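The other protein chains are all here in position, but one chain of the complex has been omitted.
Chains: A and B, in written order; residue numbering restarts at 1 for each.
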Amino acid sequence: MQPQLKSKVRCTDREIGEVTKVIVDPLSHEISHIVVSMNGTGERQVSMALVQTVTDDAVQLRNASSEVAALPPFKRDEYLSTHDVEIAHLEDNLHVTPGEVLVPFPELEKNVKRRTFFMNFTHVIGFLIGLPIAFPVLRYLMKPMFAPFDNGWLKIGNVSKIKTDDIGFQFKYKKKVKEAYLPEAEIEKNVWILKATPAVLEKVYQGKDMEFRDASGKSVWTNKKDIPYVAFSGKCPHLGCGYKWRQHKVLGQVFLCPCHLSIYDASGKVLDGPAPRPLDALPIKVSASGDVQIIDMEFKAGTKSQIRII
Amino acid sequence: MSDERDSLSPTKIGLGVLWPAFWTALPIKLAFALVFLAMDMMHFEGRLGLGFLMFLASPVTVFATPIITMGLESHIGEGAGIALLFLLCIPIDIWALGVVGRTYFLEKFRKEPPDGLGVTLWWKCAVVGAVFLPLLWFIVGTVTSMSISMAHSVFEMELFKGIPVAERISAELSLWGGVSVTVLIVLLLIGVSLIGRMIRSTSETARPVADSYQHVVTRWDLMRVPDDQGLMLTALTLGGVVLSMLFWAGLPVTTPHPHECCKKPEVKAEPPFKPLEALNKDEKLIAQLEGQIDALEKQKAEAEKDKDKGKGKKAASAPEAPAPKKP
Partner (left out) sequence: MEHSTPSSQPTVIEKVIAFVDERVGLKQMQAKMLNEPVPGGSRWAYVFGSVLLFIFIMQAVTGILLMFYYVPTADHAYASTQYIIHDVDYGWFLLSYHFWGSTAMVVCVFAHMSQVFLWGAYKPPREMIWLVGLALFGIVMGFGFTGYLLPWDQRAYWATTVGVEIMDKTPIVGDFMARFLKGGPTPGQMTLSRFFVIHVMILPAALMGLAGLHLFLFRAAGPAGPFRGTAEEIKAKTDFFFPRQIWKDIVGMAVVFASICALAFWEPVVLLEEATPDPGDYHPEPEWYFLFLFQLLRLKIFAGEFGQFLGAIALPGAFMALLAALPFIDRDPERNIFKRPVALIGWIVVMVSILLFTMSAIINREFLD
């Protein structure tokens, strides 16, 4: 039980006054002292150690009134009221005021059903304001995320450049790109093409024609397995770096990616390194006069399965 | 309190019921209007403000608008959605007039609102509106056009010839605007007062309510809380979801209005400029053209020689070298 303000203070011999103030320790949040009015002769600060019992309306001290009167006088300016200081949770466990100060509910607010109804009604209206714009906003933000593929054929050169079988030849080409509102630009890309011998061709196609389909499953192009020219996308399937055709000490003539040292043989099969899948083959068309055309595609890097992204 | 009741003029009554009823009904009407606009079922073009007012005041305009549209050849807009919206306004307005009417009866008249007050108020408002509004439309329209031409002729007078354009516009506007607005306000007040009279006569037969002011206020306040909250709110949410989905389905993906004035210019992609290539190409072209000019000059010189030799001096106009074609 905490001493209540305005309760009487009794010493062993007589009543000496009332509790006018209560002092709280700012660190421990415990009541450390009471201030006693001393019936107008000058307030005294009394430590809680001197308190014997506390009841609703009285505080009983252990000492005689003369001992209490001998205590030094209470100095108000050494203290702050709890309104003037910010100490977290200081007043949470303080119950020194007998009674409460109350304010009546306005008449209209007494009905709980009314309050819940308007609260729920407000939530419904808020939801119905947000809902109509959710769908347009999502579509708005997603517009450029899944652009349709460009399946146009690009002329990239002539096979007369390829003098030897099973050797990779790099073909550089330019692709026109129009991004949103920017004027049309050209980017430089490359592919590796080789003229494959039947053995290597077999490793690439594994007995099946290579089908290229769009998102709806419709066939875009089929690379026939008997056409000896194979075009590999210039981007390494590991993380998209540009790779080269090199002479390897042990493995011979190979495709070698300098970034993380993925090594592929002439058929694109992974010989060594972190590549998750073989080199990506592209649709290829070779005309009678030897002009090569490809469809420029790009595939997601780092995945085992081939997922087209451009 | 009884003094206040006696001092309720018909105009105050009319305004006190119509104004809250209009705005109470508006949010629901707006939701439907928005869906109709998204689904391209109505167009307002230049008369949006008028269309808004017609729908806002739909208890009085619901029959007046078709009369004005057909009789006086004044369209507020196009589309089946307009008629449909007016149709939907009927139950909405009956509900709104009921809520507002009952509130007004309780608080201002201190009388027990009769059953079916909403319907009674609605059809009476609609009838008064159907008779009064076309009249108001005609009178205000005539007064406005008359005062515009009068204002024009005032400022055509010799006295005012020297007044510059901006001042003249504002002065004329004040003149005919003042006249027009005054006539409009007076007529509107008369109309509102008619409605107020009608409402007052409806209240004559109602029983008085003996409760205290607080009791009366609490009563009409709690009247707004439905008996089955869950049902009402669920129905509202579902209705809102359905309207939202109609909205999404109808919303045009790309702008629905390329006005004739400002069609998007056809942006042709500029071919990328390659300076070296351009230089080389130009050099080649220049060399080629120089060759052409040399050849032509040679030709010309030989032709001259032949003429001089062969046929003597003839004033033959030399064929002019064709100008090099621009790239």
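The definition used in the following text is that a contact is a pair of C-beta atoms (placed from the backbone, for glycine too) under 8 Å apart; a residue touches a chain by one contact, two chains touch by 3 or more.
Source: prediction; values computed, not measured.
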| item | value |
| --- | --- |
| Contact with the hidden chain (one of B:Leu26, B:Val154 or B:Met223) | B:Leu26 |
| Touching residue (missing chain; options B:Ser174, B:Ser201 or B:Thr234) | B:Ser174 |
| Residue, one of A:Lys143, A:Lys174 or A:Lys300, that touches the chain absent here | A:Lys143 |
| Hidden-chain contact residue, picked from the options A:Ala70, A:Ile87 or A:Ile129 | A:Ile129 |
| Interface residues of chain B (partner: the chain not displayed) | 23, 26-27, 30-31, 33-34, 37-38, 44-45, 48, 164-167, 169-170, 173-174, 177, 213-214, 217-218, 221, 251-259, 261-262, 264-265, 267 |
| Where the unshown chain meets chain A, residue by residue | 106-109, 114-115, 117-119, 121-122, 125-126, 128-129, 132, 136-137, 139-143, 180-182 |
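In this text, only the chains that are shown with their structure count from here on.
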| item | value |
| --- | --- |
| Distance from chain B to chain A - Cα centre to Cα centre, in angstrom | 44 |
| Residues of chain A touching chain B in the complex | 107-108, 111, 113-114, 116-118, 120-121, 124, 127-128, 131-132, 135-136, 139, 178, 183-186 |
| Chain B residues within the chain A interface of the complex | 214, 217-218, 221-222, 225-226, 229, 233, 236-237, 240-241, 244, 247-248, 251, 253, 269-272 |
